[in-house]
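First the structure, which I've put down as structure tokens, then a few questions once you've had a look.
One protein chain omitted, others in place.
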Amino acid sequence: MTTATATRAAWLDDPWVRFGVRRGGRLLVSLWVLITASFLMIHLIPGDPVRAALGPTAPAALVAARRESLGLNDPLWVQYLHYLRGVFTGDLGTSMKSQLPVADVIGQRLPATLELALLSFGVALLLAVPIGATMGVLTRGGRRRGAELTFSSTSVVLGAIPEFLLGVAFVWLFAVQLGWFPVAGRSGPSSYVLPVLALALGPAAALARIMRVEMLTVLQADHVRTARAKRLPAAAVYFRHALPGALTAAITLGGLLLSALVAGTVLVENVFAWPGLGGTIVSSILDKDYPVVQGIVLVYGAGVLVVNLAVDVTLALLDPRSVIRES
Amino acid sequence: MSASTVGDPLVQVAAPARRSATRARWGAVLRTPVGAGAGLLLAAVLLLAVFAPILWSDEANAIDTDSALQGASAQHWAGTDALGRDIFYRVLVATRLSVELALAATLITVVIGLVLGTAPLLLGRRAGRLVTAGVNIAVAFPGLLLALFFAVIFGVGMTGAMLAIGFAGAPVFARLTQTLTAGVAQRDYVAAARIAGLGRFRILLRHVLPNVAEPLVVNATIGAGGALLAFAGLSFLGLGVQSPDYDWGRLLMEGLSGIYLHPEAALAPGVAIVVAGLAFNLFGEAVAKGIGLTTTLGRLPLGRRGHGAADDELPATDPSPEAGSDDAVLDVQDLTVTFPGADGPVRPVRGVTFTIRRGEAVGVVGESGSGKSLTALAVGRLIEEPGRVSAARLEFLGADLLTGSERAHRRLLGTSFAMVFQDPMTSFNPTRRIGRQLAEVAEEHQGMSRSEALARAVDRLRAVRVPAAERRARQYPHEFSGGMRQRAMIGMGLMGSPALIVADEPTTALDVTVQRQVLDLLEAIRREDDVALLLISHDVAVVREVCDRVLVMYAGRIVEDLPTSELGNARHPYTRALLATVPDMSVDLSRPLPVIPGRPVDPAAQPVGCAYAPRCPLASARCIEEDPELATDPTGRRVACWHAGEIAADEPGRAPVTAGEPA
Partner (left out) sequence: MSELRFEQVSVRYGTARTGLTAVDRVDLTVPDGAVVGLVGESGSGKSTLAKAAVGLAPVSGGRILLDGRPLPTSGPRPVQMVFQDPYSSLDPRMTIGDSIAEAVPRGTRRAERRAEVARLLELVELDPGRAGAYPAQLSGGQRQRVAVARALAARPQVVIADEITSALDVSIQGTVLNLVRRLQRELGTSMLFISHNLAVVRYVASEIAVMYLGRIVEHGPADRVLGDPQHPYTRDLLPALPDTPRPAADDPALAAVAAADPPDPHHPPAGCRYHPRCPIGPLVHSDRDVCLTTEPTTEHRHAAACHFAPPAPEPLPAPVRAPQEVS
């Protein structure tokens, strides 16, 4: 074996490289599935989508012309290639209602949604991880039954209230009754508070519960017992030895919650009339403006995939064994 | 969509055993406050769903344009809508549609999820992997997104939304089914069924599904709650139920516009949504808890006595013969460990008394239920709540471990007391390098800097014969082999200068050829540094090889304490039987192997008299009534037996297998 091939083989054996290749591959495949699904969306709808969009009274000639301009008369695979090309060049079609390029519509509304989503991520994590971990430590071994009960009931109730209901309740209480925050819209910093809280509290409560359970589990693990046998101070035992393990498990589940948060923006934006993609997608579905719906689904889907990738990479960094396991 | 629409992957449950036990467990669930409350709530919701339209349809549909858009009043508890209809009654009547749609969507989810989830078992490897990959990709997308996607395809409206939510929930349920069935499919009884010639489908029906049914049902219940909330969300957006039908979501949307003036119009349906969602979720979770938890976590009743021997009936053990001598490293008297149990406190360790001198190697031998491992943990002060440790005396190097806080003893125990656990793979932190884990001890207790501590760690690794110690110190535990890990564990104990090493089954998880390395190492350490050793093992041969003295434990007590050299002349019938029944290379091949009839004692069911009496050929009436004390003889040996030294004609090893049902 020449040195060149030997080094290449060795490089391929590195678990990190294999992990990267696998994960990247998975991302590409998922993206392809997403793009294809969003393409197929229109074609799976029973009936004629253009007729449905323009209404039953539109003249047949207009419908035919619109079909031609949307390329719907070409064979399916031609349309598919066209669509793929469009996705890669940034051309996502034209809105049937407003005649504007879909990419522009998305471009206008995306920043507001991004802000909301990212801020809520951050708030949810900042609330859930410390509270959950601390509760885990405080209530281990059946201590502090009262605190456990309070925490559990609060987090269950909070987690069970959907974000749009929380939003409505917040609007009524803080905006209408107390007048502390604006009722709707995106204006100054104070207008962010209610939407972010509505979006973040539910996932935060669920994540805090998970964090507590994971902490309790990890505290029973053998390696934590070893840490106690080494008579390390409590802080070292909890932060250095217990927390990373609990975090690993919580991040996996947290990733699911956080991608649900991405979708939750749709509902919250509707409650607060937030100028993001959420309002647009609902109105587009109701108006049957399919190109816009396609584009927005693509954007949301891509966002979710990015979140998943970030979660996997974080997990790999925290726990080197998962990299080995994958390869 | 709330977080609970994600089918809770945490709800994975150990399979219970008997049918009547299952029924009993479900009954127990209903007796807990959460279970009963959620159950009642769920029952109320379901009853309302059935009866509300029958009772109140008329009131709900009565149009009265004169009193349109009014706030709450005596006649209209939640006000009226744009057509003057009473909102309160509409909320009640909407229960049926909301619940029906949610249940229908859940049914779709469950069916699709089951099919996709069990497909890998039924199809071949290639097709199965394809399905799994597909599900994994779909799982990445949140439910609401999928629901919107399907809503476009199936159309806006009731049926469309129902199909959309049903399909949207399927990937998560399929993933859960997959995980559960894969777990069961790996078990030996499924392999046995395959070897017996059962087809795949039959195995699925007879073995896999019954064992995953419970967690799936629980998740489906929680999923129904999620579907309810999802539906409310879609209707709220206007994509779900359309006029003239109405469900809670639609009512919420209609009420939202008037939130400034009369919020009750929005809050009433909102409350209904939350309550119903909670009912499903809480009930599902209560059931999960009830059938998943196999141990109780009750608190010990303070000052109350439970079943079994009360404390003042325990025969007091004399202090061990070596107690109080100057070179006693560990002095334990009347050590007892108590845990709360289902029927009262359980004492897996009771009244254990022994002393270890400097440089002495003491072995503890016993089977399951003997309490030997817990004794080691108790001595090392590693038993946490809800377990309680009590003793008349527990002294290490003269320091009383019973009084004083953990902090006070930390330095002493951290440097002079080393513990080696059974499984080195899980006993090391898998995410930190070995060198750092060893160095922690020195940094913490010996005031060394990071580099000094690391250097000492490498030195200790070398001392335990880990080759290439410097390179190895930078590796993670999973990169070490089993024997090397165990040696590294010992090395960690040697970071200080220990006076005592407590090793709990240190070689059980290792191969025979590697066992010897570890035992040789322990022996060498003992010799060179005069370190005392407490070695716990179920394997008498291991203890024989290394230890000077042996403590034999049975049912939480020490039944005999004798030098290793005297094992051939053991005086307790259990010790004799134990030695006779373990096959070694000189066992007589022409006779059946000796066997001790009966089973080891369950710690929760310790008898009043001698715990070994049911299995002992020498048992007399006194043995059954009175628990023998651990008596010391002039040579320093101790035995707890009313018939110590007697030899029965029919004891194991002496004659063909004793009569009575073998274990």
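Letters A and B mark the chains in the order given here, with residues in each chain numbered from 1 onward.
Operating definition for what follows: contacts are C-beta pairs under 8 Å (C-beta built on N, C-alpha and C of every residue); 3 or more make two chains touch, one makes a residue touch a chain.
All figures in this text were calculated on a predicted structure; none of them were measured in a lab.
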{"item": "Contact with the hidden chain (one of B:A457, B:A577, B:C610 or B:L630)", "value": "B:A577"}
{"item": "Of B:A196, B:A342 or B:A621, the residue in touch with the unshown chain", "value": "B:A196"}
{"item": "Of B:S57, B:S257 or B:S481, the one touching the omitted chain in the full complex", "value": "B:S481"}
{"item": "Interface residues of chain B (partner: the chain not displayed)", "value": "15-18, 187-189, 191-198, 206-207, 210-211, 367-368, 465, 467, 481-484, 511-514, 516-517, 520, 538-541, 577-578, 581-585, 587, 589, 592-596, 599-600, 657, 661-663"}
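Assume only the chains that are shown with their structure count from here on.
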{"item": "Interchain centroid distance [CA atoms averaged], chain A/chain B, Å", "value": "32"}
{"item": "Residues of chain A that touch chain B when the two form their complex", "value": "29-30, 33-34, 37-38, 41, 44-46, 140-143, 145, 156-157, 159-165, 168-169, 171-172, 176, 202-203, 205-207, 210, 213, 221-223, 225-233, 236, 240-241, 244-245, 248, 253, 256-257, 259-260, 262-264, 266-267, 270-271, 281-282, 285-286, 290, 293, 297, 300-301, 304-305, 308, 318-321, 324"}
{"item": "Footprint of chain A on chain B - complex, ascending", "value": "1-6, 9-10, 133, 137, 140-145, 148-149, 151-153, 155-156, 225, 229, 232-233, 236-239, 252, 256, 259-260, 263, 266-267, 270, 273-274, 277-278, 281-282, 285, 297-299, 380, 382, 384-386, 406, 409-411, 413-414, 419, 421, 423, 426-432, 440-441, 444-445, 476, 478, 489, 492"}
